[in-house]
Every structure is written in C-alpha cells, then in structure tokens.
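Below is one structure, written out as structure tokens, with a few remarks after it.
Here the complex is missing one protein chain, while the rest keep their positions.
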Amino acid sequence: MSLELLVAVLATVVTAATPLLLAATGELVAERAGVLNLGVEGMMLVGAVAGFATALATGSAMLALLAAALAGTAVAALFALLVLVLLADQVASGLALTILAVGLSALLGAHLVGTPVARLPRLDVPGLSDLPLLGPLLFGQDALVYLAHLAVPATAWFLVATRAGRVLRACGENPEAAHAMGCPVRRVRAGATLFGGAMAGLAGAFLSLAYTPMWVEEMTAGRGWIALALVVFAAWRPGRVLVGAYLFGGVAILQLHAQSLGLLPVPAQLLSMLPYLATILVLALVAGGRRAAAPAGLGRPFLPPR
Amino acid sequence: MALELERRPLPSTLWRILAPLLAVALTALAGLGLFLALGADPSRALWSFFVAPLTSLWGVGELLVKAAPLALIALGLAPGFRAGVWNIGAEGQLTVGAIAGGGLLLALWPLDAAWVLPAAILAGMAGGAAWAWIPAVLRTRRGASEILVSLMLAYVAQLLLSALVYGPWRDPEGFNFPQTRLFQVSLPVLVEATRLHPGVVLAPLLALLLWLLLGRTLLGLALEVTGRAPAAAGLAGFAQPRLVRGCLLAGGAMAGLAGILEATGPVGQLVPVLTPGYGFTAIIVAFLGRLHPLGILPAALVVALAYLGGETAQIEAGLPQAVTGLFQGLLLLFLLAAELLVHYRIRRREGASRR
Partner (left out) sequence: MSVPPRLELEGITKRFGRLLANDAIDLVVRPGEIHALLGENGAGKSTLVKQIYGLLEPDSGTIRVDGRAVRIGGPRIARRLGIAVVFQHFTLVDALDVAENVALGLDERLPRRELARRIAAAGEAYGLSLDPDRPVRELSMGERQRVEIVRCLLERPRLLVMDEPTSVLTPQEAERLFATLRRLAAEGCAILYISHKLAEIVALCERATILRAGRVVASLDPRTTDARELAARMVGPEPHAGEPHAGEPHAGEPHAGEPGGTSPRRPVRLAVERLSLPADHPFGVALDALSIELGAGEILGIAGIAGNGQDELLAALAGERAAPRPEAIRLDGRPIGGLGPSARRALGLVAVPEERLGHAAVGELGLPANTVLGARERLALAPGGVVRWARARAATARIVQRLDVRTPSLDAPAAALSGGNLQKFVIGRAILQDPLVLVAAQPTWGVDAAATAAIHAALRALARAGAALLLISQDLDELLLLADRLAVLDRGRLSPARPVAGLARAEIGLLMGGLHERTGEVVDGA
C-alpha cells in the first residue's frame, strides 16, 4: 500500500471516528455526573436533521452546527425533565427518547430525503495543511473534527483539574454526600445532560453534513448505541474514548473498503455487521472488568429532601 | 408559586390505573396539536387515525392482527422488565425467529405435511431464544450490558435477513425481487375476509397463563424481587443468573414466535423488512400495560390502533408515516411522566415556610 493511500485511509478513519468521539465524550460527561442517558441515538438523529435542514435553508455551516447542538440539547432537556424533575426511570426514559426522536427526525426530514447539501467546509490551518502527507490529515479537517479531538483533553482536564469537574464527579459518585456539602446536584446533572445532548447533536450533524452529506431516516445506524458502549469500553476516562473511537472508526472503514473493493467474497450485509459485532465483542471482553470503574451513582435518581 | 413533590407512603393504586389512561389522553391531545401544525384538518385527521380503521370488519381484523405480535412480544418482555432485565433487542429476536422458521420451511419446500408448520413455529421460537441467549450469557458470564448487546444484535439480525433474501434465499421465480418463495404452508385464517390467524387467540391465552405464573408461583415472586432488591433476592435464595437467562430466553422465544407467526401468517414469505418495528414498539406496549399480562392486552390494541391509524391517515389525510413513530414515542414519554403521580403527590409549597 502506498503512503498516499495509507494517509487517505487514515483520513477516512478520522471521519468515521469523529461522530463517535463527539457523542461518547458528551455521554461520558453525563454519566460521570450520574446520568445514564440511553437516548444518544435519538439526540444524534435530531441533531442530524436539524443541522441538515438549517444548512439547506441558510447555507451557513456555522448556523447549521448551532442548530444541531441546540436540537440535541433540546432533546436532552426533555430527558433531564423526565429523569431529574419527574424522577422517571432513566433506562426507560432513554428508550422513550430514542423512539420519539426517530419518529420526530423522520417527520422533520421527510421532505429532505434525497436533497444534496454542501459538505462542511474544511478549515485549513495556514501553512500546516500544506505539509506533505500529514498536512491534510492533521490540519485540513472541518471544524467538528478539530472540536471532537480538542474535546477529549478538555474534558479530561475539566474533570480532573477543575473545581466544577470535581463537583460533577461527586454528584455522579455520591449525590447524597455532594448534596450535603452544598453542591447543587440536580443542576449539575442537568448541565451535564445538556452538554451530552449538544455533543450528540453535533455528532449527528457531522454525519448529515460531513460523513455522508445528505439526510436519510435513521442514518445514525446505531452509532449512538456504539457511543454508549464506548463509554463503558473507556472505563469512563476521556482519553480512552479516543482510543475506542479510533478502534471502531477503523473497523467501520475497514468494512467499507472491503465492501467497495470487493476484497472478500461475502455479501455486503455481512461486512456491515462488523461494527456491531465488534461492539459486542468489546463489551464481552471488557464490561465485566469495568463495573468497578462506573460512577457509583450512575442511573440512581436523586431527589433532595426539603 | 412553588410546587413540590411529596413521596406517597404507599404507591397510589388509583394512579397505577389512571397513569396509562392519562398518557393516552395526552398523546391524543398532542396528536391534535401535531395535525394542526401539519396543516391537516384535525377532526378529519383524528377520525381517520383513530376511528376510521375500526369501521369495517377488515379494519377490526387488521387491528387484532397487528395487536397479536405486539402483545406476544410484550408478554415476553414484561417478566424481564419486572426483574430489571432490559431486553431491547426483541426486534432482532423476532427477525431471527422468522429466519429460523422460514429457513426450515424453505429447506423442506415443497413438503407440506401436517407437521411442517408446527415444526417451523418451534424453530422460530428456538431461533428467537438462541438470539437472546447471546446477551443472556454475555451478561451473566461477562457482565456485558444486555441493553447494548441485544440492540447491536437487532442490527445484525436485520442485516442477516437482508443478506439472505437478497442472496441465497431469493425466490428463483420471483423476478429478482428481494424476497423468498411464498411458503408452502401458512397459518389458517380464522374469519373469512380478514387475516385473523391463531396467533390472535394465542396472545390472550398466553397472557392468562403468564398472569397465573407471575401471581401464583415462586418464580413470579422471584422476578419481582430481583428487579426491586437484588440483595433480598440473593438472601431469598433466588439464583439471579438463572433468572436473567430465563427472562432473556423466554423473551427471545416469544419474539421469535411473533416473528414466525408474521412470516407464516400475514406475510407468507420472508422479505427484507418483516414488520414495522414490532420488536421495539412492544417495549411501549409492555410499559403501557404496566408490565401486567392482562394490562398488556388492551395496551397492544391501543398501540396497534396507532399503527393502523398511521396507515389510514397517510392515505386519507396525507400525513407522513413517521407520525406513527412520533406518537409511540410521545405515548411512552407521557407514560413515564405520569408514573410520577403513582409514587408522588404534587402539592403547593406553603408560603409560610419562606421566611
């Protein structure tokens, strides 16, 4: 394989990893605060359709991303309302949200199917993007790729080094103790949930505006669920989300290339199974060892006594 | 004005029954708003959605034909949901059930002996159970979340079905359509001019059976306890891994049953998209029925009506098909919100306390 081809393949891996990275980082923050939001898939879909529609209507990538983030946040707000205010079951609420969002995005996007849209513009870093080989790979990507990759160290730093991050972790580990120390547990959890929603919305927008610039019903194809598995794989550590996203991105690209090149004499559908099978395999291998790493208050409702 | 929640000393029995009704009412209300927003004549849309489907024998039959698989799957899921076992991949188990039973029929084709159909149904149940066995074992042995594994397997099953009907199982005389031959045997039709099949009768029978099982046996108690207090279940001596596996396998078998009944009943062959997402929608049915076998039956009818209404409304009022999915999501959402009233009282905060 030539070096150029390798770089080209790596570039596609980056784009396959980016939506997972965005969604998983957002979900990771929510889970570290103790909120298990299974609605990632739904938030991504709504973000994807909102971003797509806005890009079509305004032609502005900036506005499209903003709309996607807001749409994801809005769905997350609904989830927060359900589980933090109305104290609904987190698992069931996440499922409800996904079902709702699948329907909602299909409804909103019904007239958008088959319409082409301009891909997210590349933001070249002056000087660096012209470097041979690695230049376009590292410095010639669109805004979301940069954002996704910056979000990882930023999240890690936030969780470990800042006071707010410490409070957030305390709310996820032991909400009663955090409350007794005067931390606004529900507000922190709401904030983390909304952040997760915004990131999932952006992840969806990346799919509909950059990965495959078009809108198709249920175009996330389970990536939201894979992002959830990634958080487990990463043992709730941002740095490992990066590793996992590339692993899954790599598998996805591998099967795409195998399909398009006809490398293997098997039906395309069997190759398409690979990302899902890889997710199952990873869960089977690591999940048992990860239970101790999970935030102790994950999924546990908290109602401050008054 | 500040509202506050006060936990009821005991869950409200009244609201247990009212909550689903309230959720249905709120969904209908939201539907009204949605029709208005879509520019449809609301009264006509509501009529075509909720009433028109029931004005003919065919419509009533279709309602039951759609409700039966929903009820069967939900009956399989409910015990697991009671025990905190989240099998959300019933769609995949349904698909694999149809593949297993359908595959047997295709393998035996054109044999149509009397035992062929029962054998196919058993194969369907075994296929669904086998598909559910994977998340079961991965959860009990490896600690992997059955939510994620069963869901991933739903995608895999869909791709598997697609690979089969586009590939080796494609009807050789089917003009290259992605579908298998029509099966040599099919479920009998119970009432002429409908598609009513024995599954419609089977669902209430199994509901009754499950009701007895849950209410009268130690197993029912064990499920109840495992979901609510795992430590208490351990002390009581209930083997949790076995319960978890049992729940998943039973749920898989029921979904597989629903799948093969669809394939040998209304559909009559294997096609790439076998059902409009019954496996996922059954989750809503299970919750709407409050995870109670006898509650699941009316819940299945309500949700089936939404399917049917969605089809009619699409034709008559020009509403997009996606409305059905939206309604289902809203229904579950309202249901979960209304659940609050079962456990909490909402009261106005007294002004005196603010000082």
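Note that the chains are named A and B in the order they appear, and that numbering of residues resets to 1 at the start of each chain.
As a working rule, contacts are C-beta pairs under 8 Å (C-beta built on N, C-alpha and C of every residue); 3 or more make two chains touch, one makes a residue touch a chain.
Note that the structure is a prediction, hence the values are computed from the model and not measured.
K.L.:
In the whole complex, not just what's shown, which of A:89, A:124 or A:173 touches the removed chain?
P.N.:
A:173
K.L.:
Using the touch definition from the top, which of A:6, A:113, A:266 or A:296 touches the missing chain?
P.N.:
Checking each option in A:6, A:113, A:266 or A:296, the one touching the absent chain turns out to be A:296.
K.L.:
Which residue, A:6, A:181 or A:266, contacts the hidden chain when the whole complex is considered?
P.N.:
Candidates A:6, A:181 or A:266; residue touching the omitted chain: A:181.
K.L.:
Spell out the interface residues on chain B facing the chain that's missing from view.
P.N.:
6, 9-11, 216-221, 224-225, 228-229, 231-232, 234-237, 239, 350, 352-353, 355
K.L.:
Across the whole complex, list the residues on chain A that are touched by the chain not included here.
P.N.:
163, 166-167, 169-170, 173-174, 176-183, 292, 295-296, 304-306
Everything below uses one rule, namely that only the chains that are shown with their structure count from here on.
K.L.:
Would you tell me which residues of chain B are touching chain A in their complex?
P.N.:
Against chain A, the touching part of chain B is residues 4-5, 7, 86, 88, 134, 138, 142-145, 147-149, 151-153, 155-156, 159-160, 162-163, 166-167, 280-281, 283-284, 287, 320-330, 332-333, 335-337, 339-340, 343-344.
K.L.:
Under the touch definition given earlier, write down the residues of chain A that touch chain B in their complex.
P.N.:
So the residues of chain A touching chain B come out as 38, 78, 82, 86-89, 91-93, 95-104, 106-107, 110, 217, 221-222, 225-226, 228-229, 232, 267-270, 272-273, 276-277, 279-280, 283-285, 287-291, 303, 306.
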